[in-house]
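Removed from the display is one protein chain of the complex; every other protein chain stays in position.
And now, chain A:
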Amino acid sequence: YTAGGSSGAAKVVAAGLLTVGGGVGGTILYAKWDHKFRAAVENNVPYSDWLLGLALGPAYQGDIMKQVEMAQPPSMMDKPGKAPKGKKALKEPGSPAKETSPVPSQPAQKECKECQHHADPAVVAPHTELPLRERPVEEVAARLAQQDQKEQDTLSSSLEECLASSAKATLQAIGAQEAAVQAITQHIHKLKEAMEAEVPPPEKSSQWKDLEAALADRTSAVNDAETALLKAKEALDSLKSEIDKSKGLKVSAVRPLVLAAEENLHNMVVDLDRVVTKLQSAESESKIVSQYSDLVNEAKLQFQREVSSLTPEIQANWKGLTGKLSADDLNALIAHAHRRIDQLNRELAEQRVREQIHIDASLEQQKLEDQKALEKAVLTAVQHIKEDTRLEQERKLSELREVMEAEMRTQLRRQAAAHTDHVQDVLKVQEQELRADAEQVLGSKLLEQETSYRQLSQEQLDNFTLDMNTAYARLKGMEEAIDSHVVAEEEARKAHQLWLSVEALNYSLKMADADSPTMPLESAAQAVRDSCHDNDFALALATALPEESLQRGVYSEASLRARFNALRALVRRVALVDETHNSLYQYFLSYLQAALLFEAKQEAPPGQLCSEDLDPFRLLSYASFCLEHGDLELAAKLVNQLRGEARRVVEDWLTEARLTLETRQVVSLLSAYANAVGLGTTQAP
């Protein structure tokens, strides 16, 4: 047995250990999977957190993840919240700035700046937006206006400087070009003169000197012109860059300035170009003329060389040698001349032959040159036209803008006028309202004062009247009091009389012999009636006395009691006889019962009668008890419960008892009433 028991115990122990180990392992595994469960276990079981920490490691991952989760939604909620707020704030400075100053791009720039500012801090920390967002509208507008003004000033000054410098340079260039043109024409003229005119040698040398001077002038003028042109071009370029810069800044107030500057620039460019073309044409002409002069010079030189080769002795200026020449020389000269003429004729013929080709070639060349020139001219013309049209467009735009501005101004002025009218009207209305209010207040206050004055006077009157009334009332009161005293005394007397008569009635009621009824109550009742002929209640009561009592009188309680005692035996004897059982045999039985049955002489009646209490013997004992204790009413009630022959036997007694009770009730009511009246009429000391 012990072995079996020990193996059984070992089995139980093993099972228990297994269960516990399984439970712990399961708990640890579930805690590893569900962090809430782990937290719950750690909270409820004391050393579980140590154990779980040992088995699974600390439980921080879940917490941090939760924290991250909790942090993310609020930050994400913040971002959409901040973005519309920022946009709203930005819109506000944007719109009034648009209205106040016609600088649409500036706020756009500002908005961009602010957007950038907004975008950067929103990611990191939202609280740095506040200083940017809270920039007030007026400050922004003022700053914008200030900036515009500054830029405008600088721009206009720079533009003006540039314009001035470029104008100067252009003018200089134009002057120089003109001078150059002049010099060139002069030179050409001089050259032509020198070429064609037949002037005596000294003048010719002076002429040639003049020519050289002119040439020098021309070269210097041309150089000057070139430098001036370069300078002018530089100045124009700088002006153009300035204009571009100013256009880039887009400050519209200087737009007319810019436009004017552009126009000036264009004009200058056009003038420069014109002058340059003039110069070029002059130069080309001069080139032709110079070429011609070169050719002529070359021919002259050639001729001179020929002549000198022919006549080496003739030197120097052959024009002065008209008288010195010999006939041979002359002949040689003429032959040379004839030869020359032949040569020239041949050349001429050749030239005439090759004329067409030369003409074609030259035409071709000319065409090419013309083409080039044309292209250049076309280009420049196109550029000029483009520039012109652009300037025209800008001018028209500016004009339109001005017109629009003027119109807007007029509309605004009209609106302002309308506003002032409206304000005037409103002010008028308000004035009227306020006046009406003030008058009303004044009227009410006056009314108040008047009413209060009237009230006071009325009060005085009232007080006086009141006093008079009080005195009169007191007098009246006193009279009434005296009258009422008299009346009250009368009443008291009457009440006393009533009471006396009622007392008499009561006494007569009490005064009854043992077996005979009282005396008739008629006289006493009459006395009562007499003493209360003005009192309905007492009269009613007095007339409520039963006739029998008045005529015959009532029996006293003692006599009734005695009679009852006599009746009792008789009732006992006929207890069994009633409507159905009324044979002589029943009578015999009834008599036998009465002889044999014993009941209590007197028994206290219960509060409520049950069916058992309706037995005649019981009723008789109850009634006897009541009578002994003076309760005639209850005794009558109990006797009223008898039935059958017994009832017939006690009928007369019951009637007499009723009469007595009735009379006594009326008399007691009357006496109570008389007492009350008497009490009422007595004056308290």
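Everything below uses one rule, namely that a contact is a pair of C-beta atoms (placed from the backbone, for glycine too) under 8 Å apart; a residue touches a chain by one contact, two chains touch by 3 or more; residues count from 1.
One rule holds for everything that comes next: contacts and distances are computed from a predicted model.
Missing chain, UniProt protein name: "MICOS complex subunit MIC10", from among "Trafficking protein particle complex subunit", "MICOS complex subunit MIC10", "Septin" or "Palmitoyltransferase". The hidden chain makes contact, of the residues A:Ala488, A:Leu589, A:Val649 or A:Leu669, with A:Val649. Contact with the undisplayed chain is limited, among A:Val276, A:Leu570, A:Leu589 or A:Leu634, to A:Leu570. Contact with the undisplayed chain is limited, among A:Ser205, A:Gln458 or A:Ser583, to A:Ser583.
Contacts to the hidden chain, counted on chain A, fall at residues 566-567, 570, 574, 579, 582-584, 587, 645, 648-653.
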